[in-house]
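This part shows chain A:
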Amino acid sequence: MNKLVIAATVNGDPVEFLTDPGGSLLDALREELLLTGTKEGCGSGDCGACTVILDGEMVCSCLVFAAEAQGRQIATIEGVAEGGRLHPIQRKFLDHAALQCGFCTPGFIVAARSLLDRNPDPSESEVRYWLAGNLCRCTGYDKIVRAVLDAAAELRQERRVEGELAA
Partner candidate 1 sequence: MARVVVTPSFRVEFPGDLAEFDIEAATVFDLVRRLDALWPGAAAFIEAKVSIAVDGELIGDWSTSLTRDSEVLLVPHIAGG
Partner candidate 2 sequence: MNDLSGKIAPGPFHHVGTRPVRPDGVEKVTGKAVFGPDFSVAGMLYGAILRSPHAHARIRGIDTRKAAALPGVKAVVTGADFPDLESLTVSAGESSGDIIHISRTCMAHEKVLYDGHAVAAVAATSARIAQEALALIAVDYEVLPHVLDPEAAMRDDAPLLHDGIFTKGIEPAPERPSNVPMKVALARGDAAAALAGAAAVAAGRYTTEFVHQGYIEPHVCVASWNADGQAQIWASSQGHFSIRALTASVLGMAQADIRVHPLEIGGGFGGKTGIYLEPVAMLLSRKAGRPVRLAMSRGEVFRATGPAPGAVIELRIGAAADGTLVGAEIDFIYNAGAYPGNTAHSGLICALGHYRLANARITGWEVLTNRPAVKAYRAPGAPQVNFAVESALDDLATQLGIDPIALRLKNAVIPGDAQPTGVPFGQIGYVECLEAARAHPHWSAPLGPNQGRGLAGGLWRSHGGPSTGEVGLAEDGTGLVAAGSPDIGGSRASMAIMAAETLGVPYEQVRVTIADTHSIGYSMVTGGSRTTFATGKAVIEAAEQVIATLRQRAAAMWNVAADTVEWRDGTAIRADGERLSIGQIAAKAAFSGGPIAASVGLNAAGYLPGFAVHICDVEVDPETGHVGVLRYTAVQDVGRAIHPAYVEGQLQGGAAQGIGWALNEAYAYDAQGRMENAGFLDYRMPVASDLPMIDTVMVEVPNPAHPYGVKGVGEAPIVPPLAAVANAVRAATGKRLPDLPLTPDRVHAAVHG
């Protein structure tokens, strides 16, 4: 069985990688592209540790065929920080101690970013339901939710300031 060659864009960079026809995008990211920040927790789309953004939509990369990534844009945890500058979500996770073992953290950060990109002022309930597809066993979610709400507030403030400067 021959492997397929897939060309896609990952975190803004053009990439090419090989995959078995039945291989998952998760395996391609981790094994072929050595982007091991995205994790496998279950392989069945139930834990969210493999969350990536595919053409703007939040997906479980373990449920996406690598072949489906042909010609598409993928954003992973490795692309959230800009160079050496942490994204506010990342900083708030650290400030709020919203991680203990840290294994689920990449999935949460990508999912949270996806939320705040489309809903800059979510309620606590909206945050909880958006993140209901991401399992955490260490924290009980309290500090994660606080970190996301705090990041949302900071991002809104940044946009207000940018808006004022632009005006």
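Per the selection procedure, all candidates are chains of the complex that A comes from, given by their letters.
Please note the rule applied: contacts are C-beta pairs under 8 Å (C-beta built on N, C-alpha and C of every residue); 3 or more make two chains touch, one makes a residue touch a chain; residues count from 1.
Here the structure is a predicted model, which is why all the values come from computation and not from measurement.
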Complex member in contact with chain A (any copy), out of 1 or 2: 2
Residues of chain A defined as touching candidate 2 within the complex: 20, 30, 35-44, 46-47, 49, 76-78, 80-81, 86, 90, 93-97, 99-106, 109, 124-125, 127-129, 131-146
